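Note that one protein chain is taken out, while the other chains of the complex remain in position.
Entry: chain A
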Amino acid sequence: MTNPYVPILVMMGVAGVMALGGVAASAIIGPKRYNRAKLEAYECGIQPTPHAVGGGRFPIKYYLVAMTFIIFDIEVVFLYPWAVNFTELAMFGLVAMMGFLFLITVPFVYEWRRGGFEWE
């Protein structure tokens, strides 16, 4: 009687051999002909630019966009299951959710008052 987990182990072994073997084989027997283009950093379809002076900083606006996204993202993560179980959770769920929505609005208000939405 074989253990039902044996096929899974075999599967994992095969996956490991495929993954590592492919890399190893191409490293050992693959041809290596370098040219300038191959050695450059990969940029999707545009010319790679050298690092900006001062460590390649980018505008902080993008960071704010990401932060705002997280506020709404977290909100939606909880809103979906709440909406699905709305009837069952009843009043308790409604009050808890309103409390959560209020709390998540607080950082949003902070961002708005501090000018986080002004692009220029």
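By definition in this document, a residue touches a chain if its C-beta (ideal position, glycine included) is under 8 Å from a C-beta of that chain, and two chains touch if they have at least 3 such contacts; residues count from 1.
The definition used in the following text is that contacts and distances are computed from a predicted model.
Per its UniProt record, the hidden chain corresponds to "NADH-quinone oxidoreductase subunit N" from the list "ABC transporter permease", "NADH-quinone oxidoreductase subunit N", "Phosphate-binding protein" or "Oxidase".
Note on the undisplayed chain: of the listed residues A:Y34, A:Y62 or A:F92, the one touching it is A:F92. Mapped onto chain A, the footprint of the missing chain covers residues 54, 57, 60, 85, 88-93, 103, 106-107, 109-110, 112-114.
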